[in-house]
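Of the protein chains in this complex, all but one are displayed in their positions.
Entry: chain A
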Amino acid sequence: MSRIRMVGAAVTGIALALSLAACGADEDPLAQETGAASSGGAVTVGSANFAESELLAEIYSQALESKGVEVKRSFNIGARELYLKALNDGSIDLLPEYNGALLAALSTGGAPEGVSKPEDVLGALKKVLPAGTEVLEQSTAEDKDTLTVTAETAAKHSLKTIEDLKAVAGQLTIGAGPEWGERYQGLKGLKEVYGVEFKEFKPLDAGGPLTVNALKGGQIDVANIFSTDSSIVTNKFVVLEDPKSLYLAENIIPLIRTEAKNDTVAGALNAVSAKLTTENLTSYLAQVQVDKKDTATVAKAFLTENGLV
């Protein structure tokens, strides 16, 4: 008994010492670090907390590294609400963005009316970008937020567009990332633009495995899945059309801090954007999500196969 207790005490002691050491080494995670992180020539690349964003960030990173730019990776930060703050305070310098969603996030009350084509979105976006940041050239690759249902649900309620949801949404549960409860291109916009109010909102993950599996298993009826997700085809899910363009053009575009931008960086990233298409992005993303390949390997394959390295 005493022996057990001694071992227990020793283990507790060590654990305590370790946790204290960890505390000491850590700085205040919420402290503002204005500009400090981006000094020294290295470009810090960030990403959102879903597979595609990480893949794109890794492609950007490797493209920059092949041009001799020093890169720091700070991936999987979180939702837009979180990483835009990191970009603004200089914790990160560069990340892959989606022009429409970024525009909607930066404009109060959703995106301006009548803006849905890629060029219009880009034009409107450039007007609302925070000071000290800019976007480079956008790619033709698009990845939209979608409202997706199973084929059975679509047949049962004869759903083709988001408008069709209005009559039945009161009986349906929707699953999406927790930020959806409060952002305009989420429940707010659905209610305002389409008058759609769901019975229940289940905060899960941003188009990730939790959401896809919950839709498959019937624990949710409608899911926010990204249009490049290969699980839509694999599971014969039905993507509801968006006739009122709540979700705008969503071209992938590098968002960068002006102080981190130079000709080498811009050249490397614009070359990536020129080669990205919705089709090749979908297939490379499937290698990560379905074949469970390492993001770095897939990014390297993308760059090699498109003659970028």
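Throughout what follows, a contact is a pair of C-beta atoms (placed from the backbone, for glycine too) under 8 Å apart; a residue touches a chain by one contact, two chains touch by 3 or more; residues count from 1.
Throughout what follows, contacts and distances are computed from a predicted model.
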| Identity of the absent chain, which is to be given by its UniProt protein name, from "Response regulator receiver protein", "NADH-quinone oxidoreductase subunit I", "RNA polymerase sigma factor" or "Osmoprotectant transport system permease protein" | "Osmoprotectant transport system permease protein"
| task | Tell me which residue among A:190, A:210 or A:299 touches the hidden chain in the full complex. | result | A:210
| task | Taking the full complex into account, find the residue in A:66, A:171 or A:219 that is in contact with the omitted chain. | result | A:219
| message | Please output the residues of chain A touching the missing chain, sorted low to high. | response | 1, 4, 30, 78-79, 81-82, 85, 175, 177-179, 181-183, 202-204, 209-210, 213-214, 217, 219-220
